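Reading through the structure tokens given below for one structure.
All protein chains but one are shown at their positions in the complex.
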Amino acid sequence: MTEQPIPASPVEADLEFMKALQDKGPQKPPRSQWRDVWDQFRKHKGALFGGSFLIFITLAVIFGPYIWDIDAKKLDIRNKDWRPIYTLLWDGDAKAGWIHPLGTDQLGRDILAQMLFGGRVSMAVGWMAMALALVIGTAIGVLSGFFKRMDFWLMRFTDLILSLPILPLVLLAVTLFGQPLRSQFGPEGGMFILIVSVISLTSWMQTARIVRGDILALKEREFILAARSIGTTPGKIIRRHLLPNVISPIMVSATLGLATAIITESALSFLGVGFPSDFPTWGKQLADAVDRMQEFPERVMLPGIAISLTVLAVNYLGDGLRDALDPRIRGR
Amino acid sequence: MLTFTIRRLLLSIPTLLFISLVIFLLLQLAPGDPMAQVPLTVPPEVKEKMREALGLGQPIYIQYWKWLVQVFWIEPQVFIDYLTNRSALFSWLPDTNLSDGKLRVISWQTRSPVMDIVIQRMPQTLWVVGLAYIVGIVIAIPIGIYSAYRHYSVFDQAGTFITMVGFSIPPFFTGPLLIVIFSVTLGWLPSIYDTTHVVNDWASFKVQFMQMIMPVMVLALQTTAQISRYMRGAMLDNLNQDYVRTARAKGLKESVVVMVHVLRNSMIPVVTIIALGMPAIFGGAIITENVFKVNGIGQLLLTALRANDLPMVMTLTFIFAVLIVLFNLIADILYGLLDPRIRYD
Amino acid sequence: EAHEGERGRDGEVKVIYWQAPSILNPYLSSGTKDVEASSLVLEPLGRYDETGALVPYLATEIPTLENGGVSEDLKTITWKLKDGLLWSDGTPFTANDVKFTADYCMNPEGGCAQLAKFEGVSSVEVIDDQTVKVTFSEPMPNPYGPFMGGQSPIIQAAQFADCTGAKAPECTEANFNPIGTGPFTVTEFRPNDVITMAANENFREAGKPAFATLTFKGGGDATAAGRAVMETGEFDYAWNLQLAPDVIAKMAEGGKGKPMSAFGTLVERLELNMTDASPDLPEGERATAKHPHPILSDEKVRRALSMAIDRELLVEVGYGQAGRATCNMVPAPELYASDNTDCLTQDIEGAKALLDEAGWTDTDGDGVRDKDGEKLALLYQTSTNAVRQDFQALIKDWWSQIGVETELRNIDSSVFFGGDPGSTDTFQRFYADVEMYANNFDGTDPQSYLAQRTCAKFPSPETQWQGENINRFCNEEYDAMVAELGRTGEMEKRGELAKKLNDMLTKDSYSILPLVDRGRVSAASNTLGGVVLNTWDSELWNAADWYRMEE
């Protein structure tokens, strides 16, 4: 107490301590919420990488086909089996050149064009299926967590879907809805809708379970009771109070969901119920190239790396967004 | 706890009946024909006769009812007969012949009882898929623990990276890749799994070990990716709890604090996640089994699907559903057992 | 010869089939994998050899008109069995077993998969222990259906006595472990997985088989099977490697084994739908004779489509050594194969001219021809399979060069080839304009194969979409000629007729566009001797002659 720096006037000092006893507010001036989110997000290096990569790949697959305007489906059988340009580095005689920087496949289709176009499809399927699965999973999870009466049956419904074999399901969907969708949206559009629906309909269960668990815990929190006491309707409680607080597990599911969707799409092509055969997707390129893995490793590596990097990017982006969207973490 | 278990078990019976009905209808509605693999040289009239012999002409509800009776009434009788006649445990009981002359669930492809084949397939599935699950868990848990303990360290980042890459690469790529490297190029490991191999001494164990490495590793990669994420999350949740500080204030070693106090709490959610993943083991791994020719349940399901062998698909799917419902219950019970705060009445 | 010696001297031989056998009774499954696996155990009276010639197995000789085994009226055939034949369980093999086999398959409740082999059989009589006579209700120019080839081997009467009719599927033990006369006996059968076999101690030829045991592994895919034989050397024989030629060539570099190929009657073809399958038509009228196809009914268009295709290139891309470009439905045997080779040269310009001639021109400049406001657009479907998808891509490309727009579609083969009348995606239903698949005929006689294209065999709603005339080709002249073929016993004459029929379907009408005569590629280890690849019968037809050799 001896070393206390004594302020100039004792009265002033008193007042200062008096004020100190009042509530201490935040020292920093308030800022726009989105500025804040962005600032927090920027601090997360992984998220920045993930975000930039995703933007890059999205732009690439959207605009790439206009810039690199070789038709991905165009056959050029005389120029088949080109190697990527970099093979020239160690093998001067390799069949490679700038016309096909990443080489061509066994029918002479340009691999770069296929990657770009295939990425477009894979990304679209991945995002759509993931989004739909999240919506379904979250809805089921919230409903069964929030309404006790529905819980048992919704969870048993989840068990049911978990145990359904996907292959007959796809075949059934193709039979029942294939024709109408084809005539409505064309063969590719129709298949797209079908694949997206099937993938999402069979991959929401994990999300539902996790969300349900979190909702069960959140429901007991006091602010939900508070919301009820001020007359908030259940619908609004769910929308305004519960959902924003389960963002984090949903983000995690989203990350895994995107990967699963891209891979499931390729597995479907693999099993022969996917897109028309001349319609490239990353998954299909990967599956098709497995047989020639030794001769043409690039044909598996390129789509493989593209899928992995996308998934990683989404994962990091998810981490960063989760931190950025949570005001508690953001404040720190 | 006991009443809880019994109640849930009883409630699961109607659930399972309903699930079986849905699966049955799904399979009925799905296109596909058990004659699809019959060569085109066989004329349609003959195919029609073959279909009739399989009982395909009957109305759907009769087919379903038959299946129900066979699965719920006759198969248990067969099991009892087996117990009293042949099993080591109960053969002292008078031999029963409950199932004699009764029609069991017969596969259309093999014309033999589905259950026999399923039982025949169990060992390799359990060996490979089960071991992969265990290996995956054994690898994942330390990774998860250490990543959480050294949160945001290089190790944590690398762990995240590798597990996510592992998760995002499909097994139909990793499988052949390993085969090309280890079987074709290096010649160290067999590329084809021998299901008839019997382990009876050290040498044969080594052979078994060699042929299991690759499929186990491919499958374990996926498990590791998932479980280590959960483990890390659970550890992170618990590392900041007050009781950890209490434990440290007692002067306990850091290893004891983390490996006893924190781990025990973090294992509760992870163990239930692990339990929920168990049905998948019995379900086999369709793609990996196919790549390495392990020919377990997954491959059985795939061939049955390809051949539209409905009794087989139906029974396998149903067994899978039973396991899912059962392990859901087990996960709940485990949660109650592991966490003393939770009590079911 | 090197392979002589005592039975079982060469230890183990390992065979891999990427489709796993599910049953060893060929009468309950006609799946190739099951028939071939069982051919190691069960034997017919005679087989086709690699040239398609008939060779006696359990019979002393092949009965013919010349040797009197076949009656003049073509209504009976009498087989004489070899002396002293024993089943693998040591009991004697008699004519009774042969008769039983026929009864077993012809039982109306049994759902016998090989019933077609016994078509027209009115009775089978046991003359004595060594002689059996088959009587047909109609004259049979080709009486070698029953007991000939891997699909109708003889099963043991004693073993299957209680397994006839509706009880057939219940005899799991018999169906999994049939007692036979072949070189091997089943030790353990794991359905859809693996079969272990041991040499048959009672096999009729001394010193055979050379191998004491045989492991028959099933499952996986063709790539893995090929790899196991040619690259890692884990297996001795891999069946039917349906892989792209460059993939097979790469595998062969592994040096542990080599691919072999042989040709049969399997032809990959395009079927052009003669009826309108447009979804705008009401259900029940789609793809039926009521509505002829608006585009493909014109022979010029069909011809143009055929001319645009470079079949040699297809072979190069998809089959390599294992394929030959062909213009024929019946590519073999020589007696029946037409010399038609017109289609082999691609002629894009000619095709364009033909389309112009037919009135299809590109009026709106979008690269797709049209006529009367309708586009020349086709839906082209096939089953899911890597090579077929490559073919689709190539053909689509060629057709686009002549101004035809093509939409591709592939369907899971279990649906496509399944006869589910409820599914719109079966190949019989043909809700598309063009369809690609492969078909062949059993044995060496194409009569019933050609008869598939008669007007009466249309798949239609009335027949639950069953029927073999897939593209709904209908020509009275053709029907009459098929009837004539059925009455003709003289070989020369039969050959003439078959060729004419073949030409009517292909180069005269272009209603079917044959693409590739598909051979069979299998691989054998460098150390496996005695393998003769045979496409007319089971590939394992001469497993008794296999042996191990030094590299």
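A, B and C label the chains in the order they appear, each numbered from 1.
Convention: a residue touches a chain if its C-beta (ideal position, glycine included) is under 8 Å from a C-beta of that chain, and two chains touch if they have at least 3 such contacts.
Convention: contacts and distances are computed from a predicted model.
Engineer: Given the options "Glutathione import ATP-binding protein GsiA", "Acyl-CoA dehydrogenase family protein", "Cation:proton antiporter" or "phosphoenolpyruvate--glycerone phosphotransferase", which would UniProt use as the protein name of the unshown chain?
Structural biologist: From the listed options "Glutathione import ATP-binding protein GsiA", "Acyl-CoA dehydrogenase family protein", "Cation:proton antiporter" or "phosphoenolpyruvate--glycerone phosphotransferase", the omitted chain resolves to "Glutathione import ATP-binding protein GsiA".
Engineer: What are the shown chains that the left-out chain touches?
Structural biologist: A, B
Engineer: For the chain left out of this view, which of A:Lys45, A:Lys148 or A:Lys236 touches it?
Structural biologist: For the chain that is not drawn, the touching residue is A:Lys236.
Engineer: Footprint of the hidden chain on chain B, which residues?
Structural biologist: 3, 6-7, 241-253, 261, 264-265, 268, 338-341, 345
Engineer: If you put the missing chain back, which residues of chain A would it touch?
Structural biologist: Missing-chain contacts on chain A: residues 1, 3-4, 13-15, 17-26, 29-30, 33, 43, 221-223, 225-233, 236, 240-241, 244-245, 247, 326-328, 331-332.
The working rule: only the chains that are shown with their structure count from here on.
Engineer: Taking chains as nodes and touches as edges, what kind of graph is this: line, ring, star, complete or other?
Structural biologist: complete
Engineer: So which chain ends up closest to the centre of the protein, judged by Cα positions averaged per chain?
Structural biologist: So the chain sitting closest to the middle is B.
Engineer: Once every inter-chain C-beta contact is counted, which two chains account for the most?
Structural biologist: Chain pair with the maximum contact count: B-C.
Engineer: Could you please state the distance in Å, as a whole number, between where the Cα atoms of chain A are centred and where those of chain B are centred?
Structural biologist: That pair's centroid distance is 27 Å.
Engineer: Determine the centre-to-centre distance between chain A and chain C, using the mean Cα coordinates as centres, and give it in whole Å.
Structural biologist: Centres of chain A and chain C (C-alpha means) sit 47 Å apart.
Engineer: How many Å are there between the centre of chain B and the centre of chain C, using C-alpha atoms for each centre?
Structural biologist: A distance of 38 Å separates the two centres.
Engineer: Would you give the residues of chain C that are in contact with at least 2 other chains, written as numbers and ranges?
Structural biologist: Residues 223, 412-413, 415, 422-423, 425.
Engineer: Quick check on chain B: which residues sit in contact with 2+ other chains?
Structural biologist: Within chain B, residues 29, 31-32, 176, 184, 305 contact more than one other chain.
Engineer: Which residues of chain B touch chain C once you look at their complex with the stated criterion?
Structural biologist: 29, 31-54, 103, 106-107, 109-113, 116-117, 120-121, 176, 179, 183-184, 187, 190-192, 194-196, 290-293, 295, 299-300, 303, 305-308
Engineer: Inside the complex, what are the residues of chain A that reach chain B?
Structural biologist: 46, 152, 155-156, 159-160, 162-165, 167-169, 171-172, 174-176, 209, 252, 256, 259, 262-263, 266-267, 270, 283, 286-287, 290, 293-294, 300, 304, 307-308, 310-312, 315
Engineer: Where on chain A is chain C touching in the complex?
Structural biologist: 73-75, 77, 81, 106-107, 109, 171, 174-175, 178-179, 183, 187, 271-273, 276-278, 288, 290-292, 294-295
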